[in-house]
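Only one protein chain is missing; all other protein chains are in place.
Chains here go by letter, A, B and C, matching the order in which they are written, and residues are numbered from 1 within each.
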Amino acid sequence: MSAKSRIRLPDQATIGEVIEIKTLIAHPMETGTRRNSDGTLVPRLLLHTFETKFAGQEVFRAALHTGTAANPFISFFMKVPGPGEFEFTWIEDGGVKTTERHDLKVT
Amino acid sequence: MEKRRITFVLLVCIARVDPSCAQEINDIDEAKIDAAMRAAFPKANVDWLSRLKADQTIAGCSQYKDTPPAAPTIAARERASIRYPPDGELMGDWKRGEQLAQSGYGLRFTDYPPTRGNGGNCYACHQLTKEELSYGTLGPSLAGYGKIRRSSEADTKAAYDKIYNSQATYPCSLMPRFGTNGVLTIEQIKDIVALLMSPESPVNRP
Amino acid sequence: MIKRRAFMMGLSAMAAWTGYVRPAEAEGPPRDIQTVVKTLVGEATPLEGRISFDIPEIAENGNTVPYTVRAESPMISSDYVKAIHLLAPANPLPQVSSFFFTPQSGKATVSSRMRLAQTQEVLVFAEMSDGAVYTTRRPVKVTVGGCGG
Partner (left out) sequence: MNVRRNLCAAVLASAFAGAVHAQESIGGAIERELETYRSMMKSDPWSNPGTLDVDRGESLWKTPAGPNNVSLEACDLGLGPGKVDGAFAALPRYFADAERVMDVEARVLWCMEKLQGFDHVKLLVRPHPGAGMPVKDLGAIATYVAYRSNGRSFAATFSHPKEKEMLALGEALFFHRSGPMDFACSTCHRDSGKRIRLQPLPVFSKPEEARRIVGEWPAYRVSAAHVMTMQHRIYDCFWQMRLPEVELGSDVSVALISYLVKQAEGGEINIPGMKR
């Protein structure tokens, strides 16, 4: 099952404007070094990659390691090249992908 | 609200003369609280349910919101529960005392079966050594405790008594009665006394 | 300023779940952080400057430490920030996150949340499109929390 996420975009933007994009996703970000109350190691399970494409072009990417907090929040920027669709993808260990698509209204 | 406060004070005054009137002070009677408490812990066994029942001292403290009318009676009753080491030595090892002061382990429902001894969790409420800056302020600072008191025998005993049963010194004190309630052993209390009183203890270092 | 022992206590209190219980194999000599840095940014000697890094001096809990990092750059195809890497050398594994930008990013600014297993200096490296590498560091203290472990 894909994880729950939230994306915050401006309602609309103009060409050339630098906009902030905020992303949040529910995920435990298991480090693989944590022990359960019974002493057994909990296997590592990270979202290891987050990438953002706009109109098919990569604009931002993150490699997330064990030092990234649970339920990762990432805020970053993009210079609006024109109208298009965002594609946000998180990739979990084992390859499971969560993808969200959002149109950007450009005036 | 104001009216209720006045009623409260009046009743306290009467209670000073006649402690048997104490039951009438709260808006809600003790039996109702007991019944609610018993119903709220359906997973608890008999051992755990016994924890819900307050003794005479604590019931009185709750009743008067910790401002008891019969303070000397409480102090005398609680003092009688203090037990001392057979050899009379009240100071143990301050290093073990420091560990006890740091540890909040023990007696919580996740602490069974126990994997180590109970802690005293002193730092939750008190400043002690100058090195530990993560300390609480619910209780007074105990930094330099023994140094101020110059480590006299009477002060050592007073420290032991306060840890064993705080209410013998301060009736309705917020501090747990560590010895009387079996939270800490006599040996552990001695270690904490050493942490407070020993000239070598970091509590007393400049 | 704050004694390390205090933070070790915090660590053991956290150990209940956060995962920052060091595995046995990590008890040996501290891993060489320089090796990690070289695999990330290569052999270039990092320079001071161009990075602003906003992170609290004291974290009430090491599970989530908020930060914002920014590398100054015109962000044009001939001159932009390629990547920003964050490292927490005293964590069981030192890598926090790496962020990769394009000229389309507009500005190389990221806000996120990191885990810190204990008090330490957090390191930041920024790689520019011309191969230059900039660095900065910030000490963060992690405190004992709650009602006591």
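By definition in this document, contacts are C-beta pairs under 8 Å (C-beta built on N, C-alpha and C of every residue); 3 or more make two chains touch, one makes a residue touch a chain.
None of the values given here were measured: they were computed from a predicted structure.
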Where does the absent chain touch, in terms of which shown chains it meets? A, B, C
Contacting the left-out chain in the complete assembly, out of B:71, B:133, B:158 or B:186: B:133
Kindly note down the residues of chain B that lie in touch with the hidden chain. 26-28, 32-33, 36-37, 39-44, 48-49, 51-54, 58, 61-62, 65-66, 107-110, 123-125, 127, 130, 133-138, 141, 143-144, 147-148, 174, 176-177, 181-183, 206
Contact footprint on chain A, counting only the chain that is left out: 4-6, 8, 22, 24-26, 28, 34, 37, 69-71, 73, 75
Contacts from chain C to the absent chain lie at residues 1-2, 14, 16-18, 54, 56-61, 63-66, 111, 113, 141, 143-148
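Definition applied: only the chains that are shown with their structure count from here on.
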Can you tell me which chain is nearest the middle of the complex, judged by mean CA position? C
Chain A to chain B, mean C-alpha position gap in Å, rounds to 50
Touching residues on chain A, where the partner in the complex is chain C: 18-19, 30-35, 37, 41-42, 54, 57-70, 72-79, 81
Chain A partner contacts - residues on chain C that touch it in the complex: 15-23, 26, 63-65, 75, 86-88, 91-107, 109-116
